[in-house]
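With one protein chain removed, the remaining protein chains of the complex are shown where they sit.
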Amino acid sequence: MIDKTVPDAAAAVAGITDGATVMISGFGRAGQPVELIDALIAQGARDLTIVNNNAGNGDAGLAALLAKKRVRRIVCSFPRQSDSWVFDGLYRAGEIELELVPQGNLAERIRAAGAGIGAFFTPTGVGTELADGREHRTIDGREYILEYPIHADFALVSGWKADRWGNVVYRETARNFGPIMTSAATTSIVQVDQIVPLGALDPESIPTPGIFVDRVVAVGERPWLRDDVFVGGVDLEGRPLAAASGAEENR
Amino acid sequence: MIDKTVPDAAAAVAGITDGATVMISGFGRAGQPVELIDALIAQGARDLTIVNNNAGNGDAGLAALLAKKRVRRIVCSFPRQSDSWVFDGLYRAGEIELELVPQGNLAERIRAAGAGIGAFFTPTGVGTELADGREHRTIDGREYILEYPIHADFALVSGWKADRWGNVVYRETARNFGPIMTSAATTSIVQVDQIVPLGALDPESIPTPGIFVDRVVAVGERPWLRDDVFVGGVDLEGRPLAAASGAEENR
Amino acid sequence: MTTRIPRAELAARIAADIPEGSYVNLGIGAPTLVANFLPADQEIILHTENGLLGMGPAPAADQVDPDLINAGKQAVTAVAGAAYFHHADSFGMMRGGHLDVCVLGAFQVSERGDLANWSTGEPGAIPAVGGAMDLAIGAKAVYVMTDLLTKTGESKLVAACSYPLTGVGCVTRVYTDHAVFDVTPEGFAVREAFGDNTVASLAELTGLALAGADPTATDAASAASPEED
Partner (left out) sequence: MTTRIPRAELAARIAADIPEGSYVNLGIGAPTLVANFLPADQEIILHTENGLLGMGPAPAADQVDPDLINAGKQAVTAVAGAAYFHHADSFGMMRGGHLDVCVLGAFQVSERGDLANWSTGEPGAIPAVGGAMDLAIGAKAVYVMTDLLTKTGESKLVAACSYPLTGVGCVTRVYTDHAVFDVTPEGFAVREAFGDNTVASLAELTGLALAGADPTATDAASAASPEED
């Protein structure tokens, strides 16, 4: 019998070594595997390279991992947020390296790693400083730059439900990087609210088939999602948006 | 109100011009948009380039289009089948051009067109005659060849259900090329068994979001699926497999 | 002091230019205001690059779902007909040219349609790009929504951007508090001047040679009809 479930988050993150490259799913708080990150903090691995869209919000989750100085380098698209004070401090102090990647190139590079693509030509970033040092090529009259896959040793991903084969489904926009990150890591570890029996998931709707998943752990409901107002978000000038209430104003 | 539904297959294929590149979904019979192909035959466009995994089975669907000599060129991975006699005859008579592409490169090239990728390095085909004339490059110690996107003017796709926004869901392995072909064509036309009200499809399970679709047409149940035994399939030596009954032997 | 229309009015002006059936991405910040002015009786489908087509308005305060947010990380809803997808698929949609319109903020837009909106290039500033570069090159029509002048009175329409670029030659039209400008092969053309603004007064404010818009010019958003994806 295949059983990829593990009893707790500590068992889920066992074996993550110092110096590992770790992908962490999530866009802001949605889809961020906070329980796995907390377990990784307790586990002690350091000198990590983290791949995430952001660089942490507030003081929990990825921000807490950064605060413990476990991260040497971060690959992301949008580190600066209204509540990214942990990253901001480390960056200004020169205590963390940053590789900034446009969000779509980040996603496509992760997907390329999972799909065995050696490199690809993308139009995103052409003519900008983020294309510096890239190979350029004009194809069919349009200019592109060459981008390479991003592989990881581990992926920490937050899903909604999984079965013991590691099939994972997500909720709404929390899907974000989960399906591609699980495909791009040697060992993929997924936390879910709930483990369901094999056969309970609709086979037509499995964004992450179990072939990409090595360990799944149920963490129950995620209380931190309701901690306070729904923080995160900046306007174009970088001013924090007062979230749950601020969002109201846009109705 | 957005309403991409059209009344019948004839309306669905209106405007397909001579010389157009037309992607046709399906792997063998599964997912083949036979009603749209029949309408295209009636519509009369000729000198077409067809992109499909195969080159027609039996005498219906794509094979019938070929038999009418409407197709100048076909891009596919597996033309030779036990029941591909129409294509076989045209090919041997020099009446159709063939571009043979390994199946995964075919799929990835179609996906690349839909996703705005200019070209990509793939390991599939390296060292084979299908890599002839391709740019080669060694990346991270592995050899790759460069492949370019395949764009189309039209895609003819068979789905299961759709709504008036053009969201499409598929059944089982009939999904095959539908999601990527709808993304790679300027005008994407989808036949489905049934149009459902907006909101009836599960937003977590839409392999083809409506943004990729221009026209949808309901064709009802597909009687040809039950025509006779389930033909198609060859063994390694190219011998026809007597299907529904032959499959029985493998149990 | 020349006429300046309020942001909400500008958002309404942009909304009025988006045809029914369009697939639209509204950038974070001011462009999100455009959603408030899309006509309720028309179907315009909003894309948010974190993985949703068919984004609806903000939820009631007691209905906030932390798994359902927009690119600005604000709580949103999904409408009937919505679809969720992962990031590679979402950015494939953008990069593949399937969006009809996106509306973005800007620090600067150049005469040839270059956009600078992600970094002021200040030393010590923490760079963050997000989906800005993907959006800039990813939609059939790229509309910029911005004040014409900075707080210190400098024109955001420029001959060449001094800030780091987001995309090259990608902007279709610029909606400002003073006027609407089309990007043409000959530079900016005034499409509509608000109140007492004139081509001449705008030329003075921007320091640029400006053409009056050709009233026969095709509307870019209408040209980018949903029929073509």
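Letters A, B and C mark the chains in the order given here, with residues in each chain numbered from 1 onward.
We take it that a residue touches a chain if its C-beta (ideal position, glycine included) is under 8 Å from a C-beta of that chain, and two chains touch if they have at least 3 such contacts.
Fair warning: this is a prediction, and the values are worked out from it, not measured in the lab.
Though it is not drawn, the left-out chain touches A, B in the full complex. If you put the hidden chain back, the residue from B:Val126, B:Ile139 or B:Val196 that touches it is B:Val126. Across the entire complex, the residue among A:Gly114, A:Gly127, A:Gly159 or A:Gly178 in touch with the chain not shown is A:Gly114.
Touching the omitted chain from chain A are residues 1-2, 111, 113-117, 163, 165, 167, 183, 186-188, 198-199, 201, 203-204, 206, 209-214. By the touch definition given at the top, chain B reaches the unshown chain through residues 27-31, 53, 77-81, 87-88, 91-92, 98, 100-108, 110-111, 122-130, 160, 170-180, 207, 225-226, 230, 232-237, 241, 243-248, 250-251.
Keep this in mind: only the chains that are shown with their structure count from here on.
Note: centroid distance chain B to chain C, computed from Cα atoms, is 36 Å.
Chain centres here are Cα averages; for chain A and chain C they lie 27 Å apart. In chain B, the positions touching at least two other chains are 115-117, 204. In chain C, the residues that reach two or more other chains under the touch definition are 78, 84-85, 88, 91-92, 94-95, 138.
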